[in-house]
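A single protein chain has been removed from this complex, and every other one stays in its place.
For reference, chains read A, B, C and D in written order, and residue numbers begin at 1 within each chain.
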Amino acid sequence: MKKLILVPKEVTAIPVEAEVISPTVIAGRTLDEVQRLNVYQGKVKLTLADHFDVTGEVAETPAEQIIVVDGDAPHVKYMGAAMDAGRLVVKGDAGMHTGSQMAGGELTVEGSAADWAGAEMKGGVLRIDGDARHLLGAAYRGSSEGMTGGCIVVGGGVGSEAASFMRRGMIVVKGDTAPFTGVHMNGGEILVFGRAGKRLGAQAKGNGGFMACFGGVEELLPTYMYDTTYSPTFMRLYLRQLAETLNVEEALRYLDKPLKRYRGDLAVGGNAEILIAEP
Amino acid sequence: MSKLKVTLVSGRTAQQGIGLEEGKTSDNYVKSVNHVQLCPEDAAKMKLKEGDAVSVETRHGSVVVNWRPSKELEGGMVFFPYGPWANQVYGYETEGTGTPIFKGIEATVAPTKGKVKSIEELVKSLGGDRK
Amino acid sequence: MEVSFKLNGVEIEDTFAEGFGMWGTRLIITAASRKWANTAAAEMTGFATSVIACDCEAGVEAEIPPEESLDGRPGTAVMVFGFSAKKLATALLNRLGQCVLTCPTTAVFNGLPEEMADAMIDVGKSVRFFGDGYQVKMRMGDGWEARQRFWRIPVMEGEFLVEEKVGAKKAVAGGNFLVMGETEAATLEASERAIEAIHSVPYVITPFPGGLCRSGSKVGSTYAFLRASTNTPFCPAIKHSLKDSQVPEGVNSVLEVILNGLDEPSVKKAMGVGIEAATKVEGVKWITAVNFGGKLGKYQLHLKDCVGGS
Amino acid sequence: MKDIIVKGGYVYDPLSGVDGERMDIHLSAGKVVEEVPERDAKVIDAKGKTVMPGGVDIHSHIAGSKINLGRLLRPEDHRKDPVPRSKHTRGGVGYSCPSTFVTGYRYAQMGYTSVMEAAMPPIGARHVHEELNDTPIIDKAAFTLFGNNYFTLKYVREGDKEKLKAFMAWLLKVTKGYAVKIVNPGGVENWKWGRNVDGLDGNVEGFDVTPRQVVTMLAEANEELGLPHTIHLHCNNLGIPGNWETTVDTMDAVAGVKPTKGRKNTVHVVHCQFNALDGDSWMTLKSGASKVAKYVNAHPHVTLDMGQVIFTDTTTMTGDGPWQFRLHGLTGNKWVNSDVEMEAGAGVVPYTFKKNNPANAIQWGIGLEIALMVKDPWRVYMTTDHPNGGPFIYYPKVLAWLMSRKARTDTMLESNKAVMKKTSLAGNYREYTFNEVAIVTRAATAKVLGFKDKGHLGVGADADVSVYDVDPSKWRPSQYAEIERAFRLASYTIKGGEVVVKDGEVTSTPLGSTYWVKAETPPELEQELVKELEADFKKYYTVSFRNYPVEDAYLPTQRVVKAQGGVWK
Partner (left out) sequence: MTVFTDVVCPFCGCLCDDLEVTVEDGHVKGVKNACGISRSKFLNHEKNRLEAPTVDGVEVPLEKAVDAAADILSTSMRPLVYGLSSTECVAIAKAVELAELAGGVVDNTSSVCHGPTILALQQVGESKTTLGEVKNRADLVIFWGSNPSQAHLRHIIRYSGMAKGRFIPNGRKDRYIVAVDIRKTGTTRLADEYVKVEPNRDFELLQALRAAVRGHELLAESVAGVPREKVTELAERMKTAKFGIVFFGLGLTQSEGRHMNIDAAVGLVAELNNHTKFLLTPMRGHYNVGGANTVTTWQTGYPYAVDFSRGYPRYNPGEYTSIDMLARGEADSALVIASDPVSTFPAGVVRNLAKIPVVTLDHKVTPTTMLSKVVIPVATAGVEAEGTAYRMDGVPLRLSKLVEPREGVHSDAEVLEMMIKRMGGRAY
């Protein structure tokens, strides 16, 4: 693996659009070419080197490339967008659309991520150690295809409408979720270890998708029906996998906890499941 | 003097519409928006008299305004006509939608000795002193 | 008995067991407790000794400790063999449906990973309909780990979880050897030891009762309507009633150990450890194997190789 | 503006009887002329290239509330086709619901210079014209919706054809419309109660008339008014398997209508593919193209356009509200409905035509079958019913299918087998010639629309010319990709004597004209009509009668076409 280091020169109020910060874009170029890649600030077109000190090595292929953004970059949008291999580590906060449409590889944000992180994600793993803001892993306006694959693990809490129009893939939230998580969900898995916010799974059709809440729920919609309290075997699989492959240790605490099963959203004739761990 | 926990609702009123067409600096406009409406029972709880000012506070900010009784309101609900005074107590979080919340906000209302700002003072307090 | 060699003082005939090809599969049944995992496994592998008259041959391969199973519960690995992939699938589905789906708390996982398998049997394709429209397809690990697909089927007790596809492989059946002893007791004990040893070898089962077959069998019979009959040459009680008895002197009881495995090395290894274990029992005289001169199957599992390899 | 000579190209001008001859076209002052002096003219070298009159699209949805609802509904569609601004052009978005500017640019880039907006609700006419004014380069016209208009239905019920004619003339005038558009006659009125009309002889609620009566009387009135175009008809039962029968019945219902002077046809049936379905359900769907084509071949009063399906994600939009609700139910896709008081309605639903979907594959086949089985190219026109069958940017693909059996076969092989079994396309060997392409994309459409100065390159024609980079003397049907390439981005498009596209890029963006039709009405009759209209307006409309007509301010570049040979009692 070859490592390229980008140090943000300053945090600006006007955001910088830098979809070029991606192993997929960078690999195979010379360092000089990388420095001259275009980024945009408002209507002004600049180069990567205008905003970052760029050092390190460039790999031949994306899979061998690690990019480290060494510092806070809450103003930098689209980092890792559409990346399909390799690794990107942001050692601080990340701006909007981080990892949106990513298809593979591993993206880690050690701080928090702004809105639309992992939006329309197709594959790979996105870790956000801090909080994620609104519309995490969501669909674009008007689209009914949100996340279609991959996995997002958030260490903190998430904002509104996480996983909207989710089709496949998994979102794990260690902290709390805001309202409308899993809205219009049509497949995929959401596991919340903090407290789940209101209107979870609103308009969800289900299609095999479930939302599991291990840290309590603020309130459920009246259009979710309680079915039973049980310990479905399948959840054990998820919890063990979370602990083993994604280092979500707290998962193991819930292996034997019975779950309350709710089904809905009846308003759309859905059969999505909400599973809530008994305290 | 007691604080009252309320739900704050803002909205349009015909008076405000009529006033703004006269001009935002007109008395009619200012009067139509520099007050809150309370149900008489809530006003009584706070021992408010006609002409008293009240302070309205939310987690986003506070403002001093006049008050008027409204029989249509139930206890615990306060109506604040849209306008520069109401804006002092709203947050700007849009949760990725572009639209802040203007209705159904937790607030407290309390009698105050404070003074209701004029429109000029209000604009100035927001940083607008170019004139 | 012209050629033989000795192991632990027991004569081992230098012959071969004649194995033949079958399709085998392996799955892991887990349950809330060991008891129920074993119950389901026993039920599922019942009446599955020989394809002569059963739909398949099946047996328990091993017990899986909780920490090694996918869901962290006690599990039992079961193997099922059939004459073709299709027949295997049919038998498997019938048995899953009747014996495991019905058994409290069980779940079924593939025990033969795709990379080892020659084909994948789509179990979910038919089992899921038991859910009557309420079955849920569970997609695990999209884009994050290896993709796995399961079906969740509501049942009265809770939920039955079954992996959508299980691996199947061209396998080897008909591994065997005969334990011949002075007494019935010695023969039985030696055979039991052999079975115990065999079960330490992965991917092998012994489909007969307790792993043993006392009747043996030979192809055909004096009765025209019977496809198989007792293995007369090895029956001590009629030793002198027939010309070609193969019961050596001093042998008064014979038991056949029969095993199937996923591949030839496993079967051989299992035979080897089995024979080794049997020879350690006092009173065991001879060990040999059954073959049909290469007419039945393509695998010639020479005892010498098996023992040498163990 | 400099004179232009388009020199040495292979010219296809079917209306003038020119079929691939190498000749020069001279343009001056916005018109085709006999000759201009070469030394003062801009000479365009068209050697080895194909020269045709500017394309004329007879049926498209490019302006007004319906397409704009489509635009509003589909940010996800726009996002995949952003169009940056350039020195000469505005930015915008493309794909299935392009922004107005991009609509103009992209049509011009394909060599099209005139496009008809096929459905204008009268009360929304201002909206249509505002958008047309923001649609650069191309000439335009909009067809006013009549088939479910309260007054149409009222006069049909009363059997008052003279009043109906007066109303038609009036409504075309106040909406600045060009033709009489009918969408699912009676069905949209019934949809106001959430129902559809039951075929050609079903009951239109509240009026007790049938679609048959509505269509017949509108067709008769249309011809008696002498309007330049026939009625422009979207039949009942669109999108319902088995509807070929309704379609043929509808055509036959107007068989007895006497055409106006100078033409033989009395009805144009739009996007025929959607109305040529056979079978009882989507499961048993098969092609009804041969049945429709058989009727058309035997009856000269009918013209058609294809409504060709493209395998892509698109946005369906029609004035046929009940059909759109049905489609929403079939697909579960998001649904916009927009009812228009007293006169019309509309629906918008995104849809993806998929190759592996048997019904879609059959639909794809039907469109082409119709174009290939109707023998007379002057009566069947190339459209995709943009964006219903697919976005107009795919026209070159449709041309490739028409001109190359290999192109069709290659697509068929990638598609669901149903297209082989349930249509006769595989057995059809016809391949369009360049001349036939010129007919179905410009000459015939201009002619049936009644545009005297369009669709040809005779002296006096509008100087609308397209030059395509394909040498017809060398081209073979197996090279169908060449056709797609050449027709996607014209070498030159000349509009009104000005080069607007060069090498596929827009170089200039003049505002084209908007055409509308004026039909004279006897003054007393018009007065009487207006009195009646005004009374009903007061009762039933929410806009005042005075505010209904579109003001001249909305037509900065209007061209008025007078109806000829009107007959009044």
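Some notes on this structure:
Here is the rule we use: contacts are C-beta pairs under 8 Å (C-beta built on N, C-alpha and C of every residue); 3 or more make two chains touch, one makes a residue touch a chain.
Just so it is clear, the model here is predicted, and its values are computed rather than measured.
Just so you know, the chain we are not showing touches A, B, D across the whole complex.
Of the options A:Arg87, A:Arg168 or A:Arg199, the residue whose C-beta touches the omitted chain is A:Arg199.
From the options D:Thr50, D:Thr89 or D:Ser466, the residue with contact to the unseen chain in the full assembly is D:Thr89. Contact with the chain that does not appear here is found for just one residue of B:Gly23, B:Pro40 or B:Gly114, B:Gly23. Taking the complete complex into account, residues 63, 65, 68, 71-76, 78-79, 82-85, 87-93, 97-101, 123-124, 126-127, 130-131, 134, 136, 191-194, 206, 325, 328-329, 334-342, 348-349, 509, 539-544, 546-547, 551, 553 of chain D touch the chain not shown. The omitted chain makes contact with chain A at the following residues, 13-15, 17, 40-44, 96, 115-116, 134-135, 141-142, 144, 179-180, 183-184, 199, 202-203, 221-223, 225-226, 265-269. In the full complex, the hidden chain is touched by chain B at residues 7, 9-14, 17-19, 21-26, 60-61, 72-74, 77, 79, 82-84, 87-104, 119-120, 122-123, 126-131.
Here, only the chains that are shown with their structure count from here on.
For this structure, the chains sharing the highest number of C-beta contacts are A-C.
Closest chain to the protein centre (all Cα atoms averaged), using per-chain Cα means: A. Between the CA-based centres of chain A and chain D the separation comes to 46 Å, rounded to the whole angstrom. We define each chain's centre as the mean of its Cα atoms; on that basis chain B and chain D are separated by 56 Å.
Every residue of chain A that touches chain D in the complex is listed here, in rising order: 139-144. For chain B in complex with chain A, the touching residues are 95-96. Taken together, the chain A residues at the contact with chain B in this complex read 115-116, 133-135, 159-161, 178.
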